[in-house]
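Every protein chain except one is present and positioned as in the full complex.
To keep things simple, chains are lettered A, B and C as they appear, and every chain counts its residues starting from 1.
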């Protein structure tokens, strides 16, 4: 089928490529003219046959919001917008309501797969009305991995990004579990070949997983991870997972600890620990370092 | 080769069976005469050709300790004892030293695989001297999964169980990450089909893993996990992981949080939270429940 | 000076009483006519001399919001509204801007002191413009404890409730620290008189504090806390503290753990731990409880 793709960066560009390989006709727009098929959103809309489908693959927040608003001005009743970025599910609910008021459909689609998706397919987690999701199924079928897994219509608008958000929260927890295990093994001094230990775990263990496979690859490249600093960004979903949990009074000790470990990794010096050091000095005369 | 197997319960029995299928001659001893090939350890030792290998597959702690001590009395220089149970690595170090004084070898072998191991093979994490490990390789080759993974000689005596202990600590963290994600999705009310959501994650996602596969199976059997109480035992390795981390001053926030969630799951009423409720009542006049 | 007090519940009623004892003229309004001096906000405003000061002491969220909006309609330029409830600092910022557009001042005032404040005074944490705060100082002076502490003008509108929110977050962490210590001592079986142990800590220790004093009182009333269930509510500030921390990428492991312990205390059965139990059953054949 025909589809517009807004945002042709690493993710959007690869997805457009996978769609084209799957036989779809993709009209792409990017603010970088060297990547773009059209001069702007208006031309993109004009180039698509009605009822149109436009996939937005932009950074969450303002860039996505502005594009969805603009598409709301340009599209017609019966068209559908898909937000495949990492938007917060509350933004989806707002975007869905805004477009619905104009008769335009809205689907939120959480996408997992990173740099591996072009070849292996992207796991898709979709929220929206049944009729809109059904209409887009040829697109989803092409993007998802072969086989019976990798796609879910999770619920109404917002459910797709909510589920992707939680997926990422789980991912944070799993990554940190491996990370802590690595640090303890390395600190113990008991293990003569740490990379080989992780490598052996790829079969027969309870913890075998794609993340383990990736860690083994990373350790093959750099056995002591010497070339990497212990500094980890977060991309928003982990924070939103914690905030949603707090809203729902759901305790998330592991996922939150993983998020906080990332926050702490980005501090050169912890203001909180300055307080602890200052207090130890006050009551015990313990020396402080300055 | 010939090997003695002490302890023919769920794990030991299946491992003996896998060894026999692999062409080895296993003499098994269990205190349950209906499972046992011999009347006692002495007969077991007599039935094995020297240099002997005896695999101990018993609960950690006193049962393993007593059997290793007894074998130390019965075996001869050049024989090897393998502890395949879930012993603490400090016990291994003591057992290894005690047997070494008599010229008897000692290998600690952490085993992962649970009820699936008979068919799929057991992941093995081994500690001990190179010569002892080399001698037992035919046994390890049969027990491990086919292919290049599932076996590591991690280091000296104790390293095998240390590595298995950390494996289980990682497992605790991963399980709790999935558990927290499940609870948040279920609490959100946004997702119409929770089991299908987890099922979709089996391909293309970052969190795809054997634990996810098992969770999908559990949700297929019981979609709301209605038949299961939120009560989780721990088998020792999680505790030892935390204690080892404290010994090494390694922060393990995720693994520890997972362990504590299990502790808390076993309390009908939390004494700590009685204190919190009492304090809220004292300073704020907040009602307490009794 | 003259002041209106909206909300004459436990907190508002006691604060009005303390103000009257301090020589101020308080016109009180409550939706319960038996507590109220006036029939409604309009009469309250009419009974106050200009420039007026109206203190709102209502539940955070909708009740406070509606009253602030109504006062915005009834008051005149130069009047000041003080929100002494437990509002979120973001609400303050909205209320302050709305009233400022009409020339009406707004002060947010976090109040600590609970049921003890009438006699001991209330700790006040204030946000707002210098001129408004200065005007209200006679009121603050009467409400606060005697002496040099118990009042801070923390910053612009919102800063008062932000600081009070963090105060409560710290309180959560401190309460949980005492609670955990209590549970461990009680579980150890080593200590013959737990209440006496806590009582002894009231002098000479690093942890001496008002919360310890309150815990000692609670243990005097009920030495084993037998009459109290381990079930703890939270009143919002703990959640907001965590959410603010996530917004600012500040790791708050202790305060968050304290909040999550409260969440968990309110669950009869943990969905997350059902997942853990189900997974243990899947891979290890461990029995589940139902």
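Quick note on the criterion: a contact is a pair of C-beta atoms (placed from the backbone, for glycine too) under 8 Å apart; a residue touches a chain by one contact, two chains touch by 3 or more.
Predicted model only: the values in this text are computed from it and were never measured.
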Chain not shown, its touching partners among those shown: A, B, C
Given C:4, C:28, C:105 or C:121, the one touching the chain that is not displayed: C:121
Selected from A:60, A:154 or A:264 as touching the chain missing from the view: A:264
Contact with the hidden chain (one of C:83, C:183 or C:234): C:183
Option from A:26, A:82, A:159 or A:211 whose C-beta touches the chain left out: A:211
Residue ranges of chain A at the interface with the undisplayed chain: 10, 114-116, 175-176, 178-180, 182-183, 186-187, 210-211, 214-215, 217-218, 222, 225, 227-233, 253, 261-262, 264-265, 267, 269-286, 288-290
Where the unshown chain meets chain B, residue by residue: 206, 234, 239, 242-243, 246-247, 249-253, 256-257, 259-261, 263-264, 266, 272, 283
Positions on chain C where the hidden chain makes contact: 89, 112-114, 117, 120-125, 127, 144-145, 147, 149-152, 154-156, 158-159, 162-163, 166-174, 176-178, 180-181, 183-185, 187-188, 190-193, 196-197, 199-212, 241, 244-245, 248-255, 257-258, 260-261
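Following the convention adopted for this analysis, only the chains that are shown with their structure count from here on.
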Target chain C, source chain A, minimum contact steps: 1
Copies chain B and chain C touch via same or different residues, half shared test: same
Length of the line joining the C-alpha centres of chain A and chain C, rounded to whole Å: 37
Mean-CA-position distance for chain B and chain A (Å): 33
Inter-chain centre distance, chain B versus chain C - centres from mean C-alpha coordinates, in Å: 47
Chain C: positions in contact with at least two other chains: 253, 261, 264, 272, 283
